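With one protein chain removed, the remaining protein chains of the complex are shown where they sit.
For subunit A:
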Amino acid sequence: MDMNRRQFFKVAGIGLGGSSLAALGMAPTPAFAEQVRHFKLTHTKETRNTCPYCSVGCGLIMYSMGDEGKNVAQNIIHIEGDADHPVNRGTLCPKGAGLLDFIHSPNRLKYPEVRKPGSNEWTRISWDDAMDRIARLVKDDRDANFIAENEKGETVNRLLTIGFLAASASSNETGYITHKVVRNLGLLGFDNQARV
């Protein structure tokens, strides 16, 4: 192509001007390709559960990523109310609505821990050790402090040195069994958010 110095400058100038105008936003508007944010639950695995907080026992659906394939680590990415659950019909209170952060909290208790007398540190123990330790200590304490009769000689069968606090998200049946176990030990200090 034949081009003298003057023509070259003209072409270069037009090119620079045109691209500058385009960069300044005077380019033709693009096609209408905008979409809404992609729906993040499309292929998540849904798991039903009950809210762990209070005794209302709201139904939840936990959405976790992946399809449970062998090579997938399931991770819960969203939780919302279960619309089919008769208790809450999809609604959740602020605590339930924030359960995702509760699950992923670094402070969440995931295994039994013990803080031995005189220590200020919690140490992890196995479930077996925990059950054994609880049974041993309860038995020792009950043997030492069980009150079979009061001063008047009336049978009371009470154990006042142990308290018991049970979970809230319990079924009627769980509540019944909990009640029987606790009362059989003679415990009076017994409470439960579900008020069994």
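We take it that a residue touches a chain if its C-beta (ideal position, glycine included) is under 8 Å from a C-beta of that chain, and two chains touch if they have at least 3 such contacts; residues count from 1.
The definition used in the following text is that contacts and distances are computed from a predicted model.
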| item | value |
| --- | --- |
| Protein name as given in UniProt for the chain not displayed, "Spore germination protein B1", "Formate dehydrogenase iron-sulfur subunit", "ABC transmembrane type-1 domain-containing protein" or "Putative ABC transporter ATP-binding protein" | "Formate dehydrogenase iron-sulfur subunit" |
| Residue among A:Arg37, A:Lys70 or A:Lys110 that touches the chain left out of view | A:Arg37 |
| Sole residue of A:Met62, A:Ile79 or A:Leu159 that reaches the chain not shown, by the stated touch rule | A:Ile79 |
| Contact footprint on subunit A, counting only the chain that is left out | 25, 29-30, 32, 34-40, 78-81, 83, 88, 90-94, 96-98, 100-101 |
